[in-house]
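If you scroll down you'll find the structure; I have some questions about it.
All protein chains but one are shown in place.
Entry: subunit A
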């Protein structure tokens, strides 16, 4: 692929991504009072993030075993309300430990 073409693709990607975010943020300026829609928006983050995590997390590392280990660690630690960075780091450590154990065994 020529450098110009690569550049064009990157710009197209950037503009598309920006418009998808910008149009709704500028069009819906007034407060929405509809109770259904307000409730819907309240639940959106949980619904989106849950669908993003599952099932993608099961193949987040190279092996199912270490992915599951990392996932389990993340669920347990966040249930104990540890902060985000701690959860992210410790779940990586758990996945790494699982990979090391599988190599040794």
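The rule is short, and it goes like this: contacts are C-beta pairs under 8 Å (C-beta built on N, C-alpha and C of every residue); 3 or more make two chains touch, one makes a residue touch a chain; residues count from 1.
Keep in mind that, in the parts below, contacts and distances are computed from a predicted model.
Student: UniProt names the one chain left off this complex as which of "3-oxoacid CoA-transferase subunit B", "NusG domain II-containing protein", "AzlC family ABC transporter permease" or "Thiazole synthase"?
Tutor: UniProt lists the chain left out of the view as "AzlC family ABC transporter permease".
Student: So which bits of subunit A touch the chain we can't see?
Tutor: For subunit A, the residues touching the absent chain are 1, 3, 6-14, 16-18, 20-26, 28-29, 31-32, 35-57, 60-63, 66-67, 70-71, 73-75, 77-79, 81-85, 87-93, 95-96, 99-100, 103.
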